[in-house]
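I have a structure I would like to understand better, so I am pasting it below and will then ask my questions one at a time.
Only one protein chain is missing; all other protein chains are in place.
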């Protein structure tokens, strides 16, 4: 079994991005919603890659303040113009029908029809994505250009769909680590043919799960594939007794567009997951963005509701709603690229690596500096201006391994990267200079914002 | 009885600014000082508008480290030049005589006279304002241009004034609210014909009092009209037993010039009054300035002395000394404008509205988000990028109504304005989702500076 960090360098050789993209191509045509056969079909495909525990929660089940709704099955939906030509067809694009539309079949005037048509004037060539989960109605979405071109006359509309008692489907994959303490990873599965939001998150979680299953892990990882909002609420409602085990987590979504990586903090603000993710997101050639928590977005709304309040943040590239193609037919296979998916996977694995590795050490020779030279830990010729990052890292971990500061603390203080400090700590531990303290996902005694900022002088 | 917020929109229709300006025009000609008939005449006029408790504190009364001084009565004061022409006359401008000048009548050379003349070379056409409360002396103030024009020769000077045992005059208007907890509002009344400093504060407090008397109020408001320094010290000395009831307050002065609004924090720095005022002052088309506390300025020097240390801040437009006309004859009816007075009144009423309304709520459905849609609190068609400010406000108050965060906290965190959040909270309370906690003027458990900064994503 390898450690997670060993896989970090081989994502490129594995063609991880291309593999995720290929899976997304398979999932893209399926019409998903918060319930129904499209979700189950999606989970069937994921099960080829990961062992999944499947769950079906019956319609009518009370989940906190909500009730699991009827299941929606859509077979076909179309509009014929006065001349009998089929001008809008669900088969061509499943965004054409408002999700959860009730069945309808009849003739109506253009004026009557227009009450059920949705378009986006700002993007006249794109079909918008609309839903009506909790109010029975029906509707079609089409490009604004097409809407404007419609002539007066009698139109025939048909939505061949069921809205009947059934169940809500979700799946989990639990990957055991040494400790029962859990890290939760969540991707929402309820969107139809929309790639970035959120097939990108689905395929990323699938790929991540495959790597995690090959790792020696300290923590237990729980991957959840469920519909947004009602899905996370259902999951939370049915797993209340196990929530105490969850000490970190990420909502993964919008992971394939060209935007830079974005981390949105948990409601805690400076839990270990927040600090680890912020640390990683700030790094690299294209540093990302760190957002504070807000109660608007994806399923962090539920995981960070005041009665739940788990230390779970959110990883995206562009935030929800912050890219033009959001919730339109332009969120397609062209928008998402394999390279972006792979970069997102790399970032998340780096974050999990910090969770797996961060710890405090105790300096066993704390009076003055220990003599590193005779232990082969320091260059023997003195007088140089620049001693190099590993030498600096050694001095930093020795000085701050006082039982209070973890490697992540020291990384933030020193500006040195986490792997270098980890390497230095392991060298010092082998030399008997450092004693490791127990691993923990709750060791953030020193809030990030109170740490002094340091720059190491070269 | 209306709530304070109901009056906020009608200040323009009420011509509140014009009314304040008209009152200022009546008060402007009166020669006030820290004692004497001018102050009493001023309070007589204010009493036409507000019921005032009048107080007279005899000369010689010990007030903390000070003693109430003799009362000063000025009848006339003039200088005649060697040709017998009256060149300086108190009747033309009461700034011409140094306040608290002792009586004098005699002839003297120009050189001798000049020891008693004060001018401002930087503003050669303005008459400066000078006082000599605690050192018996006499003097005249005149324009620097006139000073330079004086010819050699014998001058006749006359100050017909008394400096005799009497009393110091101040007045209060107490407007009862539901709670005996008090908000103190203070304007100094000791300046002669100077408009911005501080007839502006006097007329603003008078107008504010008229509105407050028509409101349903949670707190009791105490409006104090008293001379600066010795007046506030006298008031504090005579009201020590009631200081514990005062949980917020504002010194109101310099409220009519064109400068933007300025709030100076209390010595506490982040009491509720500080946070409410800073929040309001930061808003609007022309955001104002927030100053830290310093022991130099107006009567906040006394209310925030270390042994008193009340949570009382200061509202001005330009700060004291920070406008050219300060303490000169140019601080007149041209400098102050009705619109500026009205804007200041509006800001202060907004601040008091926060004091009246800020509270914590407890979310009664804290596990996941409550289903807002079936309660009519959420649009039923999903998928949109922008949900609007009220929807955001609902999510924010629900998420942070955890017993720790007040509406003002949430306003600062979310960047949403206080009235919108208040409206959202009232809607959620009506739907049974929020339970209000008791009102308090001391609920700032989370210091402002420790709140995470949030921006809501649209």
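Per-chain residue numbering starts at 1, and chain names A and B are given in the order in which the chains are listed.
Criterion: contacts are C-beta pairs under 8 Å (C-beta built on N, C-alpha and C of every residue); 3 or more make two chains touch, one makes a residue touch a chain.
Just so it is clear, the model here is predicted, and its values are computed rather than measured.
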Contact residue for the chain not shown (choose from A:293, A:326 or A:396): A:396
Which of these, B:17, B:128 or B:370, touches the one chain of the complex that we don't see? B:128
Taking the entire complex into account, which one of B:308, B:333, B:364 or B:390 touches the absent chain? B:308
Selected residue (touches chain absent from view) among A:75, A:374 or A:430: A:374
Touch rule applied to chain A and the missing chain gives residues 363, 365-371, 373-374, 380-387, 392, 395-396, 398-402, 413-414, 452-458
Just checking the interface: what residues of chain B touch the absent partner chain? 63-66, 98, 118, 128-135, 137, 229, 232-233, 236-237, 267, 269, 291-297, 301-302, 304-308, 319-322, 326-327
